[in-house]
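Heads up, one of the protein chains got dropped from this complex, but the rest are sitting where they should.
Our next item is chain A:
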Amino acid sequence: MRHLVIAIGLSLWAGLAAAFEIEEERLFEAQSDGPVVSILSTTDTVVFEPVIAAFQARNPEVSVHYTVSSTRQVYQAIAEDAARFDLVVSSAMDLQMKLANDGLARAHGSQEVEALPDWAVWREHLFAFSQEPVVLLLRRDAFGNRPLPQDRSGLIEIMRDRPALFEGRIGTYDPARSGAGYLFATQDARQSDSFWRLAEVMGSLSPRLYASTGAMIRDLESGDIVAAYNVLGSYVAGGLSIGDAGAVVELRDFTHVLLRTALVPASADQPELGGRFLDFLLSEAGQTALDRDARLPRIDGRALTTNPHQRPIRLDTGLLVFIDPLMRDRFLQEWAAAVTRP
């Protein structure tokens, strides 16, 4: 094995990690002695490992300390504790935007940044490095020979027609517990009124609410649920384990595309190292590693034009709206009112 992967003793990083909950932590040690770039991320280590390997292939002297936490925790680590990570990678566009807008990110300019399309970068502070459609997962076998729904009204229709099939067998994120779920739900709500109809119909069928994508996929694969709404497509990029029995549907009325973003925090100890890793993520080599090995689709404007139903969630200050605590409370209240049966 080229890299010596070591689970680190907590003592070394205890001071750093004290204030927030860490899910995973690993040091990818360099071949030679050199600096350590510390990355705080919401992306699982297994997913990101090939990208780190590709980075170290080009930067053999740099060790990578990779810490995984939830989106909320990542946000808090930077916003409240000013944790000293050199790069912050997160799928929560809204929280990342909040960090950047509040001046907690550092400007970073480079050739790679220059090459990014306008929609994938915000003020040289926040950078998108992958674009992931948000999909509907279905169990094909549950539908018999009926055609699979291709848009939200189709989904509403089939749920209304066959409540027995769906009762207690629809899964979606709990927006109150999942940052991604909250982002998708708010974007859905702002995108179309059909979202609230969908929420009500789902609510009438006692949906299962998940905090993690993995659990939701597992339940679908085991047959506990027949539909999983708003799942981050990159989780099933390798296909479902149930093969043809499962279907990944990009809804035709609109399919949100999440941009996974990175920023160099203002509190970084070694911002140039963070910038170096960021530039690698945006470079051709990094994009290839992300796309091919990590199955996080590369930034590609053409993919959006050939799939007109795909709508990237706009990387702009509009994302701040639902971050507002009052707005969040209100939205969750409305959502709960629609989905949770009294």
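Quick note on the criterion: contacts are C-beta pairs under 8 Å (C-beta built on N, C-alpha and C of every residue); 3 or more make two chains touch, one makes a residue touch a chain; residues count from 1.
Going forward, contacts and distances are computed from a predicted model.
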item	value
Hidden subunit of the complex - UniProt protein name among "Acetolactate synthase", "Glutamate/aspartate import permease protein GltK", "histidine kinase" or "L-lactate dehydrogenase complex protein LldG"	"histidine kinase"
Listed residues A:114, A:200 or A:324, member touching the removed chain	A:324
Footprint left on chain A by the chain that the document does not show	100-103, 118, 121-123, 190, 314, 316-322, 324-327, 330
